[in-house]
Structure formats: structure tokens, C-alpha cells
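Excluded from the complex is one protein chain; the other protein chains are retained at their positions.
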């Protein structure tokens, strides 16, 4: 209810495809992260920064993460290059309350796999499938402003079985031209932190220029962020505490 | 673990379409319930009976339900004719442990709506859609013997939003030719009873002659049944009980 | 994100105990509903009204409910007097998005039972048990401002098994002097509406004067309310819709 402080959003992007693939660079000249950041910056209640893999420490110092309310993550070709201590740092901040939104191929990122505890594998196909994302939780803040579906004319296909734990909330489910389905917007809780997965965003398609996709990401910033961190009390708890309380 | 007793299955069927629509009667000459019953009867661990709407008391006396481990329900055109006391009886037995499997248009049956607490509405279309049901919980007993999907060449379409409570387990999700998706095999718990919804089975298609569909129904008989009933202890609980225990 | 409009809270109270039991009237001279309303009125983002059983139509006209974002419900000795059409009205508004918070003995109210689909029974004892409510979801908005527990020096005991569907989120669990436990703050979704159950509040104890209890109720007004209603699209959905879209 202390809604007066802005939400501190940090968009982390691998930022490699744009540098090596002209087709991707044509869609996102200064990177996907900046496409998303420009949209989010139009929301006065968000303060948006970016970080990328090739910055020192991947741009994710302990101090910077400690001052992040909501982390967005996109990675694909270089998951393995993310240093394990940074992965532990991210997971630890989520446990203390930082929200985290994992986009598209981040299903295979180290932090997402660590938070899920599963293999996170899936079926896939790059064949310009039409994707239709259907709302399965009308009224959920993640789909605020979205009608009952979103159509993306061409996207990479992701298909079930998606090896994730049963979501706490399944908010959108996609169909693809080839007949596959995929849970495409879901939530989990890990410690005090809320975790969101959102499917669209293969690098060769302009999904992060799509108003509906961007709106869901913006909604996720509001829904999954927690201002500050939660102190969790663990350890020895002596008998008689309640009388002394 | 008292697996030696057979599971007492009761298939309840509205049994009206077959009597008025020759196209349905051609597919199910003696009714859907008997098509399902014949398949289940090949499983020696099941004892299968049937009941229909037009029998006295809809064939569902208190004694008969009290001796049922697993109830299967199909209804469509005559939901409103099911007497409310019978609905209460069914819900009460579920609360005490009877398993219940609701098929296809039973999404709008009185017992299912009473157990869900939601409107249970959905989108639909009768246009020979191809339905593909995808497994989203490999290893779940409900999909024992099923590969990662089932294809039904033609079925009625059901589309999200399906107005049900977030399932405890979402085991299959369907796509349709028109691009819709639908959660098509799910579970909930109500009291001591397990509730399953399984989507296929529009009366004008031979889905209950399909090996995969029948296998899921058989699996559901095993998974959702509870032998006997559970005594739940409610009411006044005096201080000092633990010392006297 | 349209947080600028206030949340329209309606507190519904049976309001009978206070009229017949001087011990209750001594704690809540103008009724529990007004004790809660006075606290909530200190939150400028809430607009608070009350309604009671003995008003015409129980004070719950279709128009009034249609203009309610969040309904709080307390009932005990007169559950049976609540008219069924009003119960259907409440459940329908929840399905369309109205939040609902059920307090204490409202576990047995008609609207709660209808929304749950279970028997909603429990164990109980009136013996001045000390209740300790423990947070099991730190960081959840429902426990914003609450440390890791709340102690109530004397309350009615409620004990498991509480016959409710597995909650979507279990946020607090209570222990009692007699050794019983009870899930005491939980959430479910029904249609587009969020449902909260919160345990404390037996009429002979001053729990609705306790800062922690009141804070949770205030948190619930923020968390479970949905501004306006959600249009859910059901019914016939013709083939080819996506090309025309």
C-alpha cells in the first residue's frame, strides 16, 4: 500500500543475437532490452534500467540487485556464460522478495532452472507459426488491459510438455499453427519473491514491439515487484518466547 | 493399499440424445454409457454398473451411491431435469470420498457446478475441429499408457476461458483447428473426494470408441476412486483431549 | 494500475449477537461492522459502507453489489436466514470480479459454501484459547506490515480438518492452546473474483479491535478488490474468427 515509491525495474539482456545477426538487429537496432525499456519508461510509476551479459559482472552487482524490485531476464545463446555466483545472487534476491520475469528462451537460463527445480525443457520449431495466447485467468492483474486473447502473426513455436512445476497460477495458454499448445504466462512463489514466465519473444520476430505483449510485461512489473525486501526469521526459537513477547 | 477389492464404478448417463438423434444412435446404439461400460468391464479390478436420468430417482438412490467408489457423469440437454436432492446427494458422497469423473458437456451439470463453485461456462463450436490433447503432467496416473498426446480427428470445440477454479493438477491441454485451447484433463479435491474433468465426448463423434480416450477414463477410475468412505471428525473438541488421548 | 479510484468496500454483518448478548455489545457497542468500518475509513484509498441482515433485502440490492469492489462478510447464528437469491447474487458478482473476504464463522455462511463447493465444517471450542497466527507466505500483500506472527490472548478455537478445497495460497496458519492447528488466512479464485478467508473474530472477543487483525483485513481490501468487473466471453465461437480478427 506504499504505492508512492516507483518500482525499480532492471532489464537484463544477453544482447548477443543483435550483434551477430543482421535480421535481429533490424528488428531491435539497440537491443531487445532497450525496446522493452522504452515502453516501460512511459509508465511514471516505473524506474527502468538495463544490464547486459558483457558488462563487468554481467551488470549485476550485489548492490544493484539489492536495489532492484523487479528483474526481467532474456537469454538464449549464452546461458552457459552466466557466472554461477551471479545465478546464486539472483536466486537469493528472489527469495528475499525481488520479483523476476523470465521471457521466452530464458526458460533455459540458469536462474530460472535454479528457481524451478526442474529441467525446464520443451518442444520448439522456428517456422513462422501463428501464436494465439488465450487468457485462462480473467481479472488477474497480469492480463489487465488484455481482451481474452492476443494473436502474434509469426513466432517460434514452444510446445508441451514444458518441464516446470505445476504453476501456482496459469494465466495464459498458447496455441500454434502446428497444433501444439504451451502454458505461456504463469506464476510461482519462491521465498518471498514472485516469479513470472512469459513466452513470446524469439529474437527474429518483433514481439517486443507488440502492444499486447508489452502490456503484459508492464503488468508483470507491477504485479511481481515487492518494494524492499522481507526479513525472514529463521533459526533457533527458544521455549517461552510467547510469554516474553 | 487394500487394492484387493474391486473398484465399484457407476456410470451415470443422461441418455437422451441417442433416443432422439439417429446420428448419435448410429454411433452409440445402446448409449454412451454402455460403450464406456463395455471397455471398463475388460478391467478385472473394476465392477461397472450404469444408471440413467429416466430411471426412478435417476437411478441414484442413497444406498447405491453409498456403495459407489467412482461415479462417471455425462449430461447435456437435460441438466435442468436432474433433481436438486440428487445433486446434493452426489456432492455429499464426493465430500465423504467418492471419486467423480465429469465428461465433456457435464461441465454444465448441476453436480459439477456445485462442486466447483464457479460458473463453468466456456466457448464452443460444432464444426468438426481436430482436437489434439497434450500431456502436461507426464507420469501422472491419469495418463498412464498415453504417449505425449492424443489426436481426435473431429470433435466439438471447447475454448478458454473455462470458468473453473485453478485446477490442483492440469494433466492435459487441447488445441483445436480453429486456434483455440482448452484445459481438457484436470483434477480437484472436494472434501475427501477427488474430482476429474475430461473434455472429449460430444455425442455426434465416436470419441468413446477411441482407445486413448477410453484409457484415460479407465485410468481415472483407478486414480480417483477411494475404497469406502472417510470419517471426518467435526464439531466440539474439548480442552484436555490430548491428555485423555 | 488504475489505482487512482478508491476501492468501494461493503461490510456485510449479520448483526444479531450484539443485540441479544450484552457481553458482545460491550465489546462492539454499535456492531462489529462499525468497528471494522472505522478502522478502514482511516485509509483514504477505501470508501467504506455497511449492510446488515435485517435491512430490506439484507442491504444487498443488485445495484449496490454491482458497485462494490470488495465485500466483507460476517455471519454466525442466522446463516439460514440469508435468502438464496441474495446468495446467488453475491456468488455471481464474485465470478465477475468482486473480491470477497469471509471472516471467522462466515466459514459456514451460504455464500462461502457455495463458492467453495465443500462442506466447510471444522472443529471448535469456546475456552479462551490463546491463538497464534503464523505467516507462511512472507511477502504476500495480505500480511503487509505484519511480522512473522500475531498473538491473540483469547479466542474461540477452530481446528483442522477444515473442509475447504486446497487453497491457492495459504498465508497464515494458527495454533491454539489446546494443541490444534488451523489454516487461518487463505485465498482462492472463483471466476474473476478473489476470495479470502480470515479466521479471527468470535463475537465474545475483541479481535476486531486488534491492530494486527485489522491490518490484515485492510490488506485484504486492497489485495482482493478488482476495480470494476471483467467481461468474460463465453458461448458460440465460429470458425474463421481469427482471420476476421
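For reference, chains read A, B and C in written order, and residue numbers begin at 1 within each chain.
Assume contacts are C-beta pairs under 8 Å (C-beta built on N, C-alpha and C of every residue); 3 or more make two chains touch, one makes a residue touch a chain.
As the structure is a computational prediction, the values presented were derived from the model and not from experiment.
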> Per the definition of touch given earlier, which of C:50, C:68, C:109 or C:174 contacts the omitted chain?
Replying inline: C:174
> Looking at A:29, A:165 or A:228, which residue reaches the missing chain?
Replying inline: A:165
>> Out of C:48, C:91 or C:135, which residue would touch the omitted chain in the full complex?
In response: C:135
> Which positions on chain B touch the chain that was left off?
Replying inline: 1, 3, 43, 45, 97, 130, 132, 137-139, 144, 147-148, 151, 168-169, 189, 191-194, 218-219, 222, 226, 230, 232-233, 242, 245
> What chain C residues would touch the chain not displayed?
Replying inline: 130, 132, 134-138, 148, 159-162, 166, 169-170, 173-176, 179-181, 183
> What residue numbers in chain A mark contact with the hidden partner chain?
Replying inline: 91-92, 95, 114-119, 121-125, 127, 129, 157, 159, 161, 163, 165-166, 168, 177-180, 188-191, 232-242
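FYI, only the chains that are shown with their structure count from here on.
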> Roughly how big is the turn, in degrees to the nearest 5, that lines up chain A with chain B by CA atoms?
Replying inline: 180
>> Need the CA-centroid distance for the pair chain A / chain C, whole Å please.
In response: 32
>> Between chain A and chain B, what distance separates the C-alpha centroids? Give it in angstrom.
In response: 36
> Among the residues of chain B, which are close enough to touch at least two other chains?
Replying inline: 159, 161, 166, 179-180
